[in-house]
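Let me begin by presenting the structure, written as structure tokens, before commenting on it.
Missing here: one protein chain of the complex. Every other protein chain is in place.
Going by the order they are written in, the chains are A, B and C; count residues from 1 in each one.
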Amino acid sequence: MTDKEVPLRAEDVAGWHRSLSNWERFGPGDALGTLHLVTPEKRRAAAALVRSGRAVGCARPLDTAASPDNLRPALHFMIGTATEGYGGDWLGVAPHGYAVSHIDALCHIFHEGRLYGGHPIDRVTAHGALELGIEALRDGVVSRGVLLDVPRLRGVPWLEPGEAIGPDELEACEAAAGLRVEPGDVLLVRTGRWAARAALGAWDPHERLAGLHARCLPWLHARGVAALGCDGVSDVVPSQVEGVRLPIHSVAIVAMGLHLLDNLDLERLAAACAEEARHAFLLTLAPLVLEGGTGSPLNPIALF
Amino acid sequence: MTDKEVPLRAEDVAGWHRSLSNWERFGPGDALGTLHLVTPEKRRAAAALVRSGRAVGCARPLDTAASPDNLRPALHFMIGTATEGYGGDWLGVAPHGYAVSHIDALCHIFHEGRLYGGHPIDRVTAHGALELGIEALRDGVVSRGVLLDVPRLRGVPWLEPGEAIGPDELEACEAAAGLRVEPGDVLLVRTGRWAARAALGAWDPHERLAGLHARCLPWLHARGVAALGCDGVSDVVPSQVEGVRLPIHSVAIVAMGLHLLDNLDLERLAAACAEEARHAFLLTLAPLVLEGGTGSPLNPIALF
Amino acid sequence: MTDKEVPLRAEDVAGWHRSLSNWERFGPGDALGTLHLVTPEKRRAAAALVRSGRAVGCARPLDTAASPDNLRPALHFMIGTATEGYGGDWLGVAPHGYAVSHIDALCHIFHEGRLYGGHPIDRVTAHGALELGIEALRDGVVSRGVLLDVPRLRGVPWLEPGEAIGPDELEACEAAAGLRVEPGDVLLVRTGRWAARAALGAWDPHERLAGLHARCLPWLHARGVAALGCDGVSDVVPSQVEGVRLPIHSVAIVAMGLHLLDNLDLERLAAACAEEARHAFLLTLAPLVLEGGTGSPLNPIALF
Partner (left out) sequence: MTDKEVPLRAEDVAGWHRSLSNWERFGPGDALGTLHLVTPEKRRAAAALVRSGRAVGCARPLDTAASPDNLRPALHFMIGTATEGYGGDWLGVAPHGYAVSHIDALCHIFHEGRLYGGHPIDRVTAHGALELGIEALRDGVVSRGVLLDVPRLRGVPWLEPGEAIGPDELEACEAAAGLRVEPGDVLLVRTGRWAARAALGAWDPHERLAGLHARCLPWLHARGVAALGCDGVSDVVPSQVEGVRLPIHSVAIVAMGLHLLDNLDLERLAAACAEEARHAFLLTLAPLVLEGGTGSPLNPIALF
């Protein structure tokens, strides 16, 4: 984090809830938020990026082992085995766990009693969300994906848990990658989290996690980022904003309608970007269609 | 079904297990089967198909209601609601259910004590499959998708449950679509199942389901289909082959290493193909990465 | 149902919510309701009933098959089998399903925004009930159990779905059994539901189910029943009270603090009572201790 000047306060975040709001931008009843910036033209242009035909997935394997960052492990049970004469199974998953690669639906986060677009929070019931469920993305998201590889910029294998990334560093990554984040892009920011975990063992991400400083919010808005992914949860933890635990989750999802992709595994994508010598690619997100769901496990597929 | 000449027997299917086998084709330890036919060049060419930028998902929403075709309903429970201050949930799903859009891993089906490639079936244990699990597809599948719309060819809203499709009819669909299925394609065959269900109510698909006649197997092999999807389970039910319940599942998965995509929702894709006046598109499959899993729920994304 | 005089109205039920209320009876913060009537003396007296030493369980096996009365089937998956070297499994159950033998916690039912004792309903959150959870019964319930066998009285194998039982018939059963229901008893009422299901197949219990008419409520209160069990859900369905679907659930749980035991299997208990020539016995309920739970699957054990 290089923006150390003046610490942010809750009022700053509250201000962004107003100044960065897209509630009036995409028409009444909007359920897609900044995904509107992914136009058919944008998709066409993204497809035109394909050159080598190399495909890379960005999902961490679903993790059935309890650990400090996986308190609600995935369940994987077999229904059919050698004995039954076929292979069959059953899967249980809490998408928002800190070790699960997933996408947040816009109903995932609340602010002052409201969801994105102003829906009252009691629309999120024990029978599922009645507004802004993940089924809004049943046609998936296809756009240009851009990887900003912060450890590579810094020349380190990973950012230490708790280290923050500011907008200036995002721009330095852009420069190093020879590109500029543009409207409709799905921006992926690598912190090297899973490399750190492989080396150091699991830790509690509620306490420390590398990620973006809240100061990046106006930058994300200005650039027209359509969706934001990270190998952490985008937010740096602690947030460095007193009284606000996850300011990026709060402003991005509730004010901007910007979908977040959490806990992606960007290690192999980073290696592919290095080998392909390019940091932009066709990216496809294919969430499960769960009506009233607050998110979905996700395996983003990059195609170079 | 127009191939009514001589009924097939179990010996014919056994013969195809030998004559259509790809066990020696893709090298030792192969876990991808006919997905090897999706080369980087194939992916590039598929991306070059994108013209309008229209995206269409092919997943049926996960279905939490018990019904004759959904005996193990999906579970969707809320962890967080208005009261808790965030929206969170939990999902349980048996991928191979007859109402779940999913992909079969190559470990899903056995034949004479063997999996694809000859692995003994005891490699599929109550702790998951030790070979050929769905994690082999962690980089997804991106290729040309082709929709063959049989009800459209026949001029009917849907095929009746139990009606079979033969290779001649697949070729008639090709002709009507002005294309030819080629090596590496992901072939999607529409029977209109979900339109039928919407009109008629749910029925037991163990008893009757429209699909491909086993006679299509040599054709699929000859054309080099990389993966086969259907709004049913590809196999017609009953199979019309005495003593073999699902011959396409058996030969395609175990002998050919050809992944099947079952219970897709192809209604909206068919409408899009009609409107776009084309039946080929870029198709992305993004299975969840479940180590040792026998399949995954799936939302295939077509891009025109 | 023999009480056909004047149909009940919602106002009658509302009146019982007041006149049969135990909210002030057992002291502030009460979480046990009429289980207070099961005193140590009552337990001693119940134990003194034991003569033959015959034990009979009253749970229907957990049912993993979807059916019209089992829309959320139990899940039973194996973790360990022959292959793994030990037998292990995993169980998922929705206790309140219509085919699950279970006990209702006092937080299960609401009336006019209140739980038993006046707690506001927002104490039942997506994180569990903060009041009146089933953990209040962690020491179980041990008392005299009494079976009133209505089909036996009527000389029929079972009551037809939808047939009601009035207080006069309960008293006729008492007379036939040569006993009187007394304060602190756990009263079990047999309708023969599972015999009917075995003969007729499953039906939708939301439409028709034999059970007690709401007119029994004052009688249950007067007799001091501590808990009420049935092979249905105690309430007759339809309720014969316009505008109130389950009046016994409503008044018994919310006003009286009377725990209900639903969907018990009383067939073998009835046979044992006939053979032992007695309809009273020592009964033990041992709910699982689930903090914040709204109920528990249950296997009541009768000892003659």
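Quick note on the criterion: a contact is a pair of C-beta atoms (placed from the backbone, for glycine too) under 8 Å apart; a residue touches a chain by one contact, two chains touch by 3 or more.
Predicted, not measured: the structure shown is a model, and the values here were computed from it.
Engineer: Specify the residue from the set C:S21, C:T34 or C:T81 that touches the hidden chain.
Structural biologist: C:T81
Engineer: I'm checking contacts with the chain that's been left out. Which of C:E135, C:D149 or C:D235 qualifies?
Structural biologist: Reading the full complex, the residue touching the unseen chain is C:E135.
Engineer: Per the definition of touch given earlier, which of A:G33, A:G53, A:P73 or A:G229 contacts the omitted chain?
Structural biologist: A:P73
Engineer: One chain is left out of this view; which of B:V13, B:A66, B:I79 or B:L187 touches it in the full complex?
Structural biologist: Missing-chain contact among the listed residues: B:I79.
Engineer: If the hidden chain were put back, which residues of subunit C would touch it?
Structural biologist: Residues touching the hidden chain, for subunit C, are 39-44, 47-48, 50-57, 59-62, 72, 74-76, 78-82, 85-96, 105, 107-110, 120-129, 135, 138-142, 282, 284-301, 303.
Engineer: Taking the full complex into account, what residues of subunit B touch the chain not shown?
Structural biologist: Touch set of subunit B with respect to the missing chain: 75, 77-79, 81-83, 90, 126.
Engineer: To test your reading of the contact rule: which positions on subunit A touch the chain that is missing from view?
Structural biologist: Spelled out for subunit A, the touching residues are 65-67, 70-73, 75, 78-81, 83-84, 92, 122, 125-127.
Definition applied: only the chains that are shown with their structure count from here on.
Engineer: Specify the contact topology among the chains shown, as one of line, ring, star, complete or other.
Structural biologist: Complete.
Engineer: Where the centre means the average of the CA atoms, what chain is farthest from subunit A?
Structural biologist: C
Engineer: Report the inter-centroid distance (CA atoms only) between subunit A and subunit C in whole Å.
Structural biologist: It comes to 48 Å between the two C-alpha centres.
Engineer: Of all residues in subunit C, which are in touch with two or more distinct other chains?
Structural biologist: Residues 75, 78-79, 81, 83, 126.
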